[in-house]
Each structure stands twice: as structure tokens, then as C-alpha cells.
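The other protein chains are all here in position, but one chain of the complex has been omitted.
What follows is subunit A.
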Amino acid sequence: MTLSSSALRRNLPQCGALIAVLLANWLLFPDFFSIRVQDGRLFGSLIDVMNRGAPVALLAIGMTMVIATRGVDLSVGAVMAISGAIAATMTQAGWSLPLVLLAALGAGLLCGLWNGVLVAVLRIQPIIATLILMVAGRGIAQLITEGQIVTFVSPGLAAIGSGAVLTVPTPVVLTAATLAVTALLVRATALGLMIESVGVNRLSSAYAGVNTPVILIAVYVWCGLCAAVAGLIVTADIRGADANNAGLWLELDAILAVVVGGTSLLGGRFGLLMSIVGAAIIQAMNTGILLSGFKPEFNLIVKAAVLMVVLLAQSPALSLLLPRPRSPANARPIAAKVTGKAPGKAHKEGSAP
């Protein structure tokens, strides 16, 4: 996706929302943008937002790919719990760090493979296919930790959660690296186009020669891997695995981040960077509410309000009501059919179920 003026205009609501939330934080807390170096790593509220937001941002990267294929992955929170449980249990049992990391990531890969096979080969609707692992996954994680909160002492593993690379916190580095690799994979190759085409119409893509099962499986595997990394970060951060609570409800935050970022749940066009912006909006709100001294009880209401505003701004119904639609690409199928200017870009076309 080239950064054309239409793309810029399409992303205006999200970017505007992020800037507004950051400015609101700054007004409530004048030191919000100040960053200092202490003990060889960066400190400051803005860094905190990035650091705390890293797990959801990681999940959002994988989730964006899945949602672009018109799917959804409800199991990422449970996969986080599994990967964390494996990492903590193996570390406690004395395995070396590389093996621990490999096993945790491998578990994420297997979970993704399971979801992918259910969706691609058995053709189960994604929301139910991943519901299975969402329900059973947390049970599996508890099976691994035997229902205990497994704590461990390992400076190496802990560094993934609380360490720093060249003063930047490790979770932020890991997220940036994952984003870079993903963006390179989907934007520098035809992979992104194929993912979007599967999301727009799976059958037509198959007829056009796209290997849809492989694309779908790859997307879910990638999502599982991202979730495993997020699980490692959370486990390393608290130096323990809590199978009951690790990643609990984060799948909803991740889906929220992707949708706020402007990727439609109906599949098709996706924006990786905008999903990260969505994750940043969510985390900046959380941090802002904490900093402002508001009761954290208001957190959910503010989150829901911002979510509704951003979504309504993107709502196809609203852009039809307005006298001039904000951008032609945003118009509903009716307009796309009339203009027919860019058939490849009419991603939102397709009957809603």
C-alpha cells in the first residue's frame, strides 16, 4: 500500500484519535512526553505505553493477517498462556534458554497449525474453530503448570520481559522486529496481495490459482507464533506463569486494536502499521487513565466510548449519510459498482453474512 493521499485520509480517524489521546495525557500529566535514560535504559510515560502495549501490539500483528483473510483468532490469549506455561515450567526444570525459547515458540506454531488446519482443510468457520483452542487451551496451560503459578529464576529469560537492547526495552524491540519481518514478508512479496484476495473471496482466489489452504494455514501459524512471543514477554516480565490469567481477554484487545486500526472484519485490505496504532491508542488510554488519577474503574467505559467513536467515524452507513464521502475507497459496494474505477481496491465488496 503506497501512502497515497486517499490512504492518508482513510487513516485520519485513527491517527487523529491517537494524537488526541496522547495530547489528553499530556494535558493531564505535563511530564508525559519527557524521556530520560536511567540505569542504561529509557524511562518515561511514553516508553511505558510502548512497553506495556507490546503484547497486544504483537497479537495485533498476527491478528491483522488473520482478519485480512476474513477470519478471527480467539485463541491467542490461551496460546500466550500455553507458551508462558511451557517456558516457565521448562526453565524451572533446568533446561537451557535456547531450548526453552524454541519449545515455547514451537508450541505457538503447533497451536497456529491446529487452528489453520481446522479453518483451511476442515473448513470450519474461524470463530468456532479458534473457540475450541480458546476453551481448551487454558486447560492445557493449567495441565502443564499443574494448576500452580510456576515461578523461575533465570536472568536470561527475565531479560525478554524487563531487559533492554541499546536502552530500548526488549518487548518494544521484539515488537518492532516482528512488525518489520511481517511487513517485509507481506509487502515486499505477493503474499500480502494473496492474503487480501483470500479475504475478499476465497473461492475466486482458489480459481485464480492462489493456494488458499497454504495461505490460510500460514496466516494462523504466524498468528500463533506472535501469540507465543507475547506469552514469553508476559511470563518473563512477571518471572512466572499464571495459566489462569496470562493473556486473559487479550484476544479481545487485539481484535479491537486491529478493528480500530481500520482493518475490516469482513476481510480484504489490511493495514499492519494502523493495527499498531490501534494497539497504541488502547494502551495510551489505559496509561492515561492511570496517570490522571481517575479511578481505573472508568477504564472500560472510556475504552468503549473511544472504540465507538472511531468505529462510527469509519462506519459505511455514516459515510453514506454524510453529504460528501470522505474517500471513494470507503464508499459502500453501491458506489464501487457505479464508479468501477478501481476494481482491485473495492475490497469491502462481498455480501455480509
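The rule we apply is simple: contacts are C-beta pairs under 8 Å (C-beta built on N, C-alpha and C of every residue); 3 or more make two chains touch, one makes a residue touch a chain; residues count from 1.
Here is the rule we go by: contacts and distances are computed from a predicted model.
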Checklist entry - Just by its UniProt name, which of "glycine dehydrogenase (aminomethyl-transferring)", "Glycosyltransferase 2-like domain-containing protein", "Sugar ABC transporter permease YjfF" or "Branched-chain amino acid transport system substrate-binding protein" is the chain not shown in this complex? => result "Sugar ABC transporter permease YjfF"
Item to check | Option from A:Ile132, A:Ala159 or A:Leu291 whose C-beta touches the chain left out | outcome: A:Ile132
Item to check | Touching the absent chain when the full complex is considered, from A:Leu179, A:Leu250, A:Ala279 or A:Leu307 | outcome: A:Leu307
Item to check | Residues in subunit A touching the chain absent from view | outcome: 72, 122-129, 131-140, 142-143, 146-147, 202-203, 243, 252, 255-256, 259, 265-266, 295, 297-304, 307-308, 311-312, 315-318, 351-353
